[in-house]
Structures are given as C-alpha cells and as structure tokens.
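All protein chains of the complex are present and in place, except for one that has been dropped.
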Amino acid sequence: MSEHLTVTVDGERATAVPGQTVAALLIGLGRRSWRTTRGDGRPRGVFCGIGVCFDCLVVVNGEPDVRACRRRVADGDAIRVQHGAETPS
Amino acid sequence: MTGHPDAVVVGAGIVGAACAEALGRAGLRVTVVERGAPAGATTASGEGNVLVSDKEPGPELELARSSLRRWPDVLRGAAAVAPDAPDPEWDPKGGLVAALDGGAEEPLTAFAAAQRAAGVDARAIGGDEARDLEPGLSPEAGAAVLYPQDAQLQPVAAATALLAAVRARGGRVRHGTAALGLVRGASGAVAGLRTDRGTIPCGAVVNACGPWSGDFSRLAGAPVDVRPRRGMVLVTAPLPPGTVRRKVYDADYVGAVGAGEADLRTSTVVESTHAGTVLIGSSRQRVGFDDTVRVEVLRAIARKAAALFPALARVPVMRAYGGFRPYTPDHLPVIGEDPRVPGLWHATGHEGAGVGLAAGTGHLLAALVTGAPADTDPHPFRVLRGEEDGRE
Partner (left out) sequence: MSAPPPVTIVGAGPAGLAAARAAASAGARVRLIDAEPSPGGQYLRGDALAGPHGGAAGQGAHVPDGAEHISDTEVWALEPLPGGGARLHLRSGPADGSGGARTADAPVLVLATGAHDRVLPFPGWDLPGVVTAGAAQALAKSQRTAIGRTAVVAGTGPFLLPVTRSLIGAGARVAAVLEANAPVSGWLRCAGGAAAGFGKFGELVGHTAVLARRRVPYRTRTAVIAAHGDGVLEAVTTVRLDPGWRPLPGTERTIAADALCLGFGFTPRLELAVAAGCATTGGFVRVDAAQATSAPGVFAAGEPTGIGGAALAAAEGEVAGTAAARACGHPVVAPLGALRRVRAGRRFAAALAAAHPLRPGWTRWPRDDTPVCRCEEVTLSDLHAAARSASGGRAFRLASRAGLGLCQGRVCGRNTAELIGLTDDDAQRFDRRPIAVPVRLGDLADGT
C-alpha cells in the first residue's frame, strides 16, 4: 500500500510519500533554501542532512525550529519557511 | 617592568576587574592575577543582572544603588581609555516581578512599598497592565511590580572592558597565574603575593576570588567564610526581539536569595539577551564544587518558567550551564581590609549579585584603600563581622 500524504508548503498544496523527510519533499519541489538567518537574512537549506547542524530549520504546524532533514512528513502538515528566529504560534 | 605594583588583585572576574579598574583610576599601579582565563568562571555563568528589585532595604540595597549609579559611567570611562574592548551591552531594560497566585500579592506589595521608602522606583501595577508590558506573561499573574531601574549587561564583555581599561592605564593582567599565598613583612603586613610564576612584591592584595575566596583566604592565613553555591541556567533557542522585554521574575525570588539551606531552591527568572536567546534561571544549591548537570534541577527551573511564561512552553531549550556563586552565611558581601593581616583586602561574597554590585564594590574598595570618601557605609560589609557578633 502506498498512500500519499497531502500537505501544504507555504500555503500551496503538495503531495508527499510516507517516510519522506520534509527536506526531501522540499528539494523534490525544486526548493533549495527554506530558512533565512536571523542576523544577515542569508538563505539556508540542507547542510549536514543528518540532524547535526540545525541549518535546515522549518516551521511545521506553527512550530518553528524543526529540522527538515529529520522530520518525516505527516498527512495534513502545514510546512512553511522560517524567517530568522520565530516563536511557536 | 616599570617597578612593582601598589596593589595586586587576585581574581579576574567581574568583581576583581571592577576593583582593579577603580584602583587604577584612583592612580594606583595595579596587577591582576588570574589562575585561569579572565571572566571565565562565575562571571561567564551569570545572567548579567544589575538589580535593585530583588534587594530588601538595607546595606545590600545601598550597595546596589551605588552600583547602578556608577555602572554607566564606569563603562563609558573604560571605553574612553580602551576603545577596542567589546561592547558590554549595557541595557536599562527594567524589571517586572509578578505574583502568580493571590497569596503572593500582599507580600510583594509590602516588599515594594518598603523599597519605595528606601528610594527605589517600584511601581505596583495590575496583572493586565503587566501583560501589556510583557505579552507572554501568565494570565494567572494578578499583580506585579515594575522596576524601571533594573538593568542588564553582558558580564564577560564588561569584565573584559574593565580589564582593558586596567591595561590601558598601565596595569597588568596576568592570566594562567595561580596565587599561592602572601609574603608578609616584619610587621606582619602584606609585602607581596606568592604565585606559581614567582613572587610579586606589593603593599596590598585584594582577594576577589569569588567562590574560591575561602580557599585563597586560608592560603593567605586569614580565613573568611565564603562557600560555593551552585546555580544553573537554561538557554533557549534564539527568539524574536520582544518575546521577553524586561527581566521578568516570580515574586518568590527574594525568598530563595535569602535562604541558606543546602536543599535545592529555584526561583523563576526569565530574560532575553542581545543574541536573541532567552535565559531562564535559576537554582541555588549547596553541593560544593560539584559541577554535574542535574536534570532534576533543570526540570524544576523549566516547570516554574513555563508557569510564569506559558508562551515559552513550546520553545526549544538548547543549552544549560551552571556556575558557582560566592555565598556567605549572612548573604552580605565581604568588603574591606582584614584586621588580622594589614594590606590584605577582601572583595567577595556577592553570591548571585556580583555583576550588579561590582561597580559599587570597586568604588568602595578603592575609597577604603586610598582613604577617599565613599558613598556607601562600609561597616556592614566588614571582615569578621560574624565573629564579632559572636563575642558580643
């Protein structure tokens, strides 16, 4: 069985596969960066890919500081870019 | 070498740095001796509080008010002679003390009234007004006191800036140099400091060793009762500016500062830093120099912080660090000359308030050493006060 997951990325609908990481989903959608640094506003995306560097942070369901390389996509997730430091909503 | 120093300050934390800076500004030739790296121990573990809000009327409040008046000028003066030093991030952000339950309201209001009578700007406000000032504050907070005078600085940068001023005025800072004891002249007075890198002849030695002051005082042959009291702080991930605006704490804070038990005491203190992180303190525990991080302590701090600032409950905590505060049995600093050893001075025992009290301590110590007038009564801080009291 290979059901698909429906999520939103920055408000737009997207489809993911169970087991997929948020980072792989975003790269698959053609995104290379999804965070800006809080100091100089520089773009960042995946760097270490294994949960060590905290560069690929993303906001999932209102919760910021989620490592996109480690977080598995869940059905209905609302995923959006993280601008610098954010607080949970 | 251009001759021997007049005074050697042992300890390059914030108190030692402030004493050395004040002595140097008063015209003395000063050497600072530090066994580790400057500002690397208690000072590097502090939150940088410069507070009047947590002080009850009495000698410590007077020292705090003196310090609060002096800090901006001291930092400006240091920057003038050593402009390349780091920015100490002086921030008169104000403090807010909130009572989380009805039972805490009356003691808080009474405490603030007594402080007002002693000259502190302490404004009683309601819970809604407090939440206007600090939107993340708990809806449970029914009453609060605003302390506009409370300030914060970055303690490592401040100590570094003061030590840079010491150097700029011709003093020396010798780190990696451990003090081993005193050299005493025929009269018994201080004639020098013995270190693991040789003896430094001088007429005055200042014990500013913080939690290790008791150890050094024993090496110096004049024991003072200063002991370590462990504290721990949590650090959150960086948060947007304005998440926490002032230094915000629970009204039970004062009780913990005054307590002397070995048991764990926590009181909630929440404040942001220039780097965007929020510091969440703090605990007080007498466990000697044991530096093990205890999760149970972190948990107790977290539990109370989440109650005070529910908005922080889903914020990541990314670091925890601990340090040792220099604790005295009567919770007052020890500042003055040791009557047993002429030329040995102590400036220590500030517990968790060393950063806040440092500028006033430096001023008072330099005044006592040089015979200049001081703006604070030194008598309550005298050495051996407990022993005198015992004889009376």
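Letters A and B mark the chains in the order given here, with residues in each chain numbered from 1 onward.
As a working rule, a residue touches a chain if its C-beta (ideal position, glycine included) is under 8 Å from a C-beta of that chain, and two chains touch if they have at least 3 such contacts.
The shown structure was predicted, so the numbers you read here are calculated from the model rather than taken from an experiment.
Asks: If the hidden chain were put back, which of B:T31, B:T236 or B:S283 would touch it?
Replies: Only one listed residue reaches the unshown chain, and that is B:T236.
Asks: For chain A, which residues reach the chain that was dropped from this view?
Replies: 1-3, 17-21, 23-24, 27-28, 32-33, 37, 39-40, 42-55, 57, 60, 63, 65-67, 69-72, 74
Asks: Given the full complex, what residues of chain B touch the hidden partner chain?
Replies: Looking at chain B, the ones touching the missing chain are residues 36-41, 43-45, 84-86, 154, 156-157, 159-160, 164, 175, 234, 236-238, 275, 277, 280, 292-295, 298-299, 302-303, 305-306, 312-321.
To be clear about the criterion, only the chains that are shown with their structure count from here on.
Asks: In the complex, go through chain B and note every residue touching chain A.
Replies: Residue list for chain B touching chain A: 237-240, 243, 276, 311, 314-316.
Asks: Which of the residues in chain A come into contact with chain B in the complex?
Replies: 38, 63, 65, 84-88
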